[in-house]
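Inspection log for the structure reproduced underneath, given as structure tokens.
Apart from one protein chain that is not included, each protein chain of the complex appears where it belongs.
Chain lettering (A and B) follows the sequence in which the chains are written, and residue indices restart at 1 in each chain.
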Amino acid sequence: MNLRLQTPLATAVAIAFGFIILASLLIPDLMDVRNQILNWAILLAAIALFLGFANLFQVHLQKLRNKEKSAYSSILIVAMLVTFAITLWEGSQGVTAAWIFNNIQLPIETSLMAVLAISLTIAAAQILQQRKDLMSLVFIGTVFILILSSGPLFGIELPVFTRTIGPIVNNFLSVGALRGLLIGVSLGTLASGLRILLGSDRPYGG
Amino acid sequence: MTYHSGQDPEESLPDWLKALRKRQSQEPTSPEGEDSSAPEPDEEEPDWLRDIRQRYGFPESGPETDSHQKPENALSDTQPIIPSRAVETRPNHEREVFSQGPMAEEPIEDTPEQPSQEWINEEPAAEVPQPESPRREFPDWLEELGEVEGTAIKEDELAPHIPAFTEGTEPELIPGVLPSWLEAIRPGGAFPQEDTRSEEMLPSAEKIGGPLAGLSGVLPAEPDAIQSFKPPVYSARLEVTDSQSQHAAAFKKMLEEEGKPKGDQGHQVALPIRLINTLIGTAIFVAVLVPLLSQSQLAPRPEPDLLPENAAVFNRIDVLPSEAPVLIGLDLQPALYGETKAAITAVINHLLERQARLVFISTQPTGPGIVERLLQEELANQPAGAEGNYTNLGYLSGGMAALRSFFSDPRSATVSMSALGLNPWTSPAFDSIDSVSDFALVLVVSSNADDARIWIEQGASEFPNGLIAITSAQAAPLLRPYLQGVPQTLQGIVSGVQGAVLYERLRSQEVGGGRDLWDAYSFGLGAILLLILLGGLSGRLTHMRLERTATKITYTEPETKPAGDQLGN
Partner (left out) sequence: MNLSALQWIGLCLLLILFFTFWGRNNSKRALRSIPAFRQLRRTIELSVEDGSRLQISLGRGGILGPEAATAFAGLTLLRQVADIAADSDQPPIATTGDGAIMLLAQDTLRNSYKRLGIADQYHFRLAQTTGLTPFSYAAGALPRILDREVSATALAGSFGEEAGLLTSATQLSGGFSLGGSENLTSQAILFASADQPLIGEEIFATGAYMGSGPTHQASLHAQDVLRWVAILLFIVTALLPLFGGLR
């Protein structure tokens, strides 16, 4: 299928299914149709997950063929294949699969989170050096208040922060600010969806 | 070239022209230099002029002349109009310019035009033989010019007026052959072979001085027109300001570095940053590790009234009947398992103590693995966990859409357990479960506020018995509106390490996962706060010092000379 025929067809399908889902909010009889379409979407999402796995495998296999960082790619491919085979044989709740998850994946991801904590500490320390605007000062001030109100520091609790200032910031200021940001994000999400329904935004290519 | 009108033009003529006219009126001009194929010149007029007169005044014999004549006769009715005198049309101010000052006395430099201009300006003289053929009708003003005598110009004294064209007497023009008069004024052969100009006007080569010394046939520039003098010596030294020097040096450096191979600048830059990163990481690591290993309990636990939402969760679970089915949505990322492990353990321990039937489901691929780890390792002391008295529905693919579908009809949802051929709904534990509303309590465990929000927003109407959450500390502020809203869609939250410690306190536990982490959490927070404070201040002070001591480039305005100086005035 060439590009000329593919683009209008894809757009038509996207608009049609989008309007069916939207119309199902108004027309109760379309609920079954909506559920069916959602089931298809869920199925496609699962297939896409598998395709993501396949792409990961394919990319590193190509690196191995081109001898680009072949050691890293070879370890990754072998580990991927072994884990897949074991999980397929034993099931996701099998002993070996659980051991791999508990002793390899979980510690690695937890360690990355710990590295992130250090990176964010450094970023917070550098923010005043890199930016000199008011928002950066507000940001650093808020960070200090929230850390002081999160609990005792070095075993010493500061009640003025944990009981007064912290709850005000947590329960009122941050909630209001977060709500405002969420409303903006929601409006952006709404506009993005409508652009796709109108056919002017085609993230599926073309 | 000088043009005069209405005033005595004779005085405005250059000296050489005056001399020429005087000579021509007194002496016959003698040609200089080369031989000329033209007939002998008259005493009063140049040879080329005589040629013209002869050609057009008296037809000559010869093929050339014949050939010239024929086209002329043929074109007799298309004779060109006699050009008007330039003096008549030239504006006054230009005449003034040319009549005044030393420039007016300069000899004409455009030599090729001179012959044509001269014969235009010349007035008819009485000595010039008139052609016998009838003359063309000329305009009166042109004839008057010929008749004017004793005018300021007096150019007729120098050279008689010769009409440019005479009807019937013009020699025929041979096609492809230039007439002699045109040949005479042609740039290539502009100069007649014999130079008819006077000696005074064109002194000999030996008499020419200055820059044109040794050249023949040139107009003398000295001593009147040009005063040769030694040109001023300008300094070759370039005056460069300091800022220009700096810019030039920077530019030169840039050009020199262009050819050099680039060094590993990224590595050089990253090295000190990596060192600082390592030091900061080590400080945080030590601050967390020491209390953890020492199992110190220095930090005081939070009071129950500090987090009322924790108490709400406790109260909800505490009133559950035995064997109550509880749906637990575990949308937890492995990376944040460490933070929420203490809270999850405390709450699920409470549920298991209440003998609740736990049903796990996850919309994350790693959710089922975390469930197994939680129940097999963290809750191994619980009989339910050890015996596997729980149901793990597995992974629900499809995100929010899948969750919506699960809430509508849980038995028809495609979960990984059913995909593997296992039907968990056949278990006796699910006899009373047809929809999610049949669960006594729904607990969502999430590290991300967005995942928890999906559960709340999509399933709030489906959970009549309430929904509680266990989240990371970062998600709690985002879920607080659901706690405080009307209707209340979220009945309670246990968030972070602080929530775990408080929940353990509510359950009267002196030891637990939360308590173990509390001191490490406290010292770690303190270390981070100090590092941010010290790092920020030192960085800021360093930056300020660098700004103060940085070399400033000053721009100096170049000296601008007034316009007069540039013109030499």
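Criterion: a residue touches a chain if its C-beta (ideal position, glycine included) is under 8 Å from a C-beta of that chain, and two chains touch if they have at least 3 such contacts.
Note that this is a predicted model, so its numbers are computed, not measured.
Considering the whole complex, the hidden chain is in touch with A, B.
Within the whole complex, the absent chain has one touching residue among A:L9, A:L137, A:I156 or A:L181, and that is A:L181.
Within the complete assembly, B:G399 is the residue of B:G217, B:P304, B:G338 or B:G399 that touches the hidden chain. Screening A:Q36, A:N103, A:T164 or A:S192 for touch with the missing chain picks out A:S192.
Take chain B: the residues that touch the chain left off the picture are 265-266, 269-270, 273-274, 277, 333-336, 364-366, 398-402, 448-450, 454, 474-475, 478. Interface with the hidden chain, as seen from chain A, comprises residues 3, 22, 25-26, 41-42, 44-45, 47-53, 55-56, 58-59, 62, 69, 72, 105, 108-109, 112-113, 115-116, 119-120, 122-124, 127, 139, 178, 180-198, 200-201, 203-206.
One rule holds for everything that comes next: only the chains that are shown with their structure count from here on.
Contact residues of chain A toward chain B in the complex are 35, 38-39, 41-43, 45-46, 49, 91-93, 97-98, 101-102, 105-106, 109-110, 112-113, 115, 117-119, 121-122, 124-129, 140, 143-144, 147-148, 150-155, 157, 162-163, 170-171, 174-175, 178-179, 182.
Across the complex, chain A is touched by residues 276-277, 280-281, 284, 298-300, 302, 306, 333-338, 365-366, 368-370, 372-373, 376-377, 392, 394-395, 397-399, 401-402, 404-405, 408, 414, 416, 420, 473, 476-478, 480-481, 497-498, 518-519, 521-523, 525-526, 528-529, 531-536, 539-540, 542-543 of chain B.
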